[in-house]
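Report on the structure given below.
Here the complex is missing a single protein chain, while all its other protein chains stay put.
Note that the chains are named A and B in the order they appear, and that numbering of residues resets to 1 at the start of each chain.
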Amino acid sequence: MKNVIPLKKTLAAAVFSVAALSAAVGDAFAQAKEQFIGLPSYRVGAYAAGGSGLYGGWIDYMAMINERDGGVGGVKLTWEECETEYNNARGVECYERLKKKGSTGNSVFQPVSTGITYSLLDKVVADKIPMVTIGYGRTDAADGRVFPWVFPMITTYWSQATTMVKYIGAKEGGIDKLKGKKIVYLYHDSAFGKEGLTVLEKQAQKYGFSLVLLPVAHPGNEQQSQWLRIRQEKPDWVILWGWGVMNPTALKAAAKTGYPREKMVGVWWAGAEEDTVPAGDAAKGFTAAGFSVAGPNYPVIKAIQDNVYKKNKGNMEDKTRVGSVNYNRGVVHGIITVEAIRTAQAKFGKKPLSGDEMRWGFEHLDIDAKRLKDLGAEGFMPNLKITCADHEGSGLVKYQQWDGKQWKIVSDWIEPDREMVRGMIEESAAKYAKEKGITPRDCAKEG
Amino acid sequence: MQFFIEVLLGGLLSGVMYSFVALGFVLIYKASGVFNFAQGAMVFAAALSFVGFQNLGLSFPLALLAAFTTMVALGILTERVVLRPLVNQPPITLFMATIGLSYVIEGLAQGFWGANVRGLELGVDDVPVQWLMDSTGIGVSSFDLFGAGVAAVLVALLALFFQYTRIGRALRAVADDHQAALSIGIPLQTIWRIVWAVAGFVALVAGLIWGARNGVSFSLTFTALKALPVLILGGFTSIPGAIVGGLIIGSTEKLAEVYLGEYVGGGIDSWFPYMMALTFLLIRPEGLFGEKHIDRV
Partner (left out) sequence: MFYREAGQFKTTYAADQQIFPIRQDRLGMLLLLAVAFFFVPALLSEYWLKAILIPFLIFSLAALGLNILTGYAGQLSLGSAAFMAVGAFASYNFMLRIDGMPILLAFIGGGVAAALVGIAFGLPSLRIKGFYLAVATLAAQFFIVWLLTKVGWFSDYSSSGVITAQDMEILGYRFVSPEAKYLLVLSIVVVLALLAKNMVRSSVGRAWMAVRDMDVAAEVIGIRIMHTKLLAFAVSSFYCGVAGALYAFAYLGTVEPEGFSLDLSFKILFMVIIGGVGSIAGAFLGAAFIVLLPIALDVVVQQWLSGLLAPSVSSNLQLIVFGGLIIFFLIVEPHGLARLWQIGKEKLRLWPFPH
């Protein structure tokens, strides 16, 4: 009997150590096969309504990839949210907090706020983490020679503004018909609103229409004076470059002054259900831009329904919002992130990628028509091809009209005025490079 | 000239909208000396609760009743949990506590009802009155006229309440002098609870009007910022001041934006009302109808 206890002890110790070892190995294995994505999000405050949709779509898409495909190339996607409250200082804290998470650190940062984007421009270069800003952010960062780490993807504000002019031109019966027309630029009086200003002024010169500028002070919940001015000016079109409560207020005020909503074209941040539903009937007929479209009738959304919501793992509390504009924008964020991982894995192997490797993936991202079809996102978002010099990749914009119940697509993908926009981007990026003492990359030498 | 009249009328009517929110501030400040910054959050919570109850299937009057009950409960709870323990603290501490309170209310409202933005229909269209448009060419929204009517009724109700009811007289006594009111046996805490409940009711009315105008979203909390210049212009303690102040702020703000705005780049209505109220205060530091404060050493 004397021997038994030591034996038992030894056995127990052996079992314990094996278990510990296997646990450690398992841990290391699991860690080695996970790709971490930091998600700075805003789910409280003034913009929470849009945020919950966007992050819902984004997370659901990644969850779908995990559920259906077991991750990307066998590497599971993991993520962690961090509440920014749409506040710059909180955003920077989130960036620093998420930076070292996961086995390879945070591999991509997508702030979903132009202010936070600006605050991180220098930091992402130093930390070697690519920053992807889809449909917002710093426009001239599309010049990848000066901003290797920043990707203002799909379409920038400047491209969007030129497509608006094209869309209006088409509605007038040809771009040359714009001559002598009057367009009001009703904008949020902030860095965001001023983005569209310069390029629209150039377009006005080019096509001979006159541009009336009407800024609206933040938050824009009172626009009587601006709309009285519009009543006085009697413009042919109104471009609504709004954000948050400014959009429904503008639509309501348009109804109040009797201005036809069919003659109003909105920026994409004015083109979600959150912008039109509060305005009720007043929103009917309003058209807005979009880098992705609304509606649940796409195979990719179906895949999310089948693989995520049927298993009760969906992120949205209100399931009817699956397929809403902001939700679909989130899905686009997810698609681009996942495709970049796939692209980078093809070069660096099926393993968790570092920020540096992810940057390569983003820079060589090529989502053509065939790939879009495979993804189940045909017509859902435009083709995308990023190069070393061009970090925008597409520039295409679709227009949707609110029929009182939902957004209906009313145009094909519209090309921007590439020549003008690219010229402005390069000029502005060159100025930034000079200020900061950056030597632009030579793209001929990049692999 | 016709355009001038239109701007002026539009401004006066949007001024009424500001007054709705300012009224809530005045009621609470008058009775308890608290500058209640949470009034904006209360407007938001009230409108959101109303729409939330409506979405649950309640009819209009029932939803109104339910939202009213919610606001009264919120008011009473605030008095009990926040203000009573802070009795006799400096006004700034109370002010900060109400900012903390606004975070709590915003979080509760959005957490409970969800962050979705919603529409709100009161059955009055926000379109120009046609016969006026046809006969004079001046566009005045029927909804704005409706809002002005509601404001008139609301102020009349409040005036009657203050002048002719027992509680109203007690309220005025408390507003005049807390200690004197206490010494003649007026239950201060009951009065405060009633004031917070009434402020909740005013917030509900403001929330319904503003919500029907711009939709029910978080931005309803920003209406407080529109009310502050009205408040200092009209005086923190005067109900007529809140109305007259609203009319003055609303009309001058619109006239300034339309006629001066283009020369300075526009968007001046964020600060113009404040500047104007400030200039006015330099001439009359206690506001239009505020009580003159005499310092004694």
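Some notes on this structure:
The definition used in the following text is that contacts are C-beta pairs under 8 Å (C-beta built on N, C-alpha and C of every residue); 3 or more make two chains touch, one makes a residue touch a chain.
Just so it is clear, the structure is predicted and the values come from calculations on it, not from any experiment.
Screening B:7, B:120, B:232 or B:256 for touch with the missing chain picks out B:232.
In the complete complex, the residue from A:218, A:252, A:333 or A:359 that touches the missing chain is A:218.
Of B:15, B:114 or B:241, it is B:114 that touches the chain left out of the display.
Across B:20, B:35, B:143 or B:289, the single residue that touches the chain missing here is B:35.
Residue-level contact of chain A with the missing chain is found at 41, 43-44, 48, 52, 55, 80-83, 85, 87-90, 92-93, 95-97, 99-100, 114-115, 118-119, 121-123, 138-139, 189-192, 194-195, 197-198, 217-218, 315, 317, 428, 432, 435-436.
For chain B, the list of residues touching the undisplayed chain reads 35, 81-82, 85-86, 89-93, 95-97, 99-108, 110-111, 114-115, 225, 228-229, 231-232, 236, 264-265, 267-268, 270-271, 274-275, 277-278, 281-282, 285-287, 293, 295-297.
The rule we apply is simple: only the chains that are shown with their structure count from here on.
Averaged C-alpha coordinates put the centre of chain A at 37 Å from the centre of chain B.
Within the complex formed with chain A, the residues of chain B that make contact are 3, 6-7, 10-11, 14, 17, 106-107, 110, 114-121, 126-128, 133, 139, 141, 143-144, 210, 213-219, 221-223, 226, 253-254, 257-258, 261, 265-271. Contact residues on chain A toward chain B in their complex (touch as defined above): 43-49, 51-52, 189, 213-219, 221-222, 224-226, 228-229, 231-232, 244-245, 248-249, 252, 255-258, 274, 277-280, 282, 317-318, 321.
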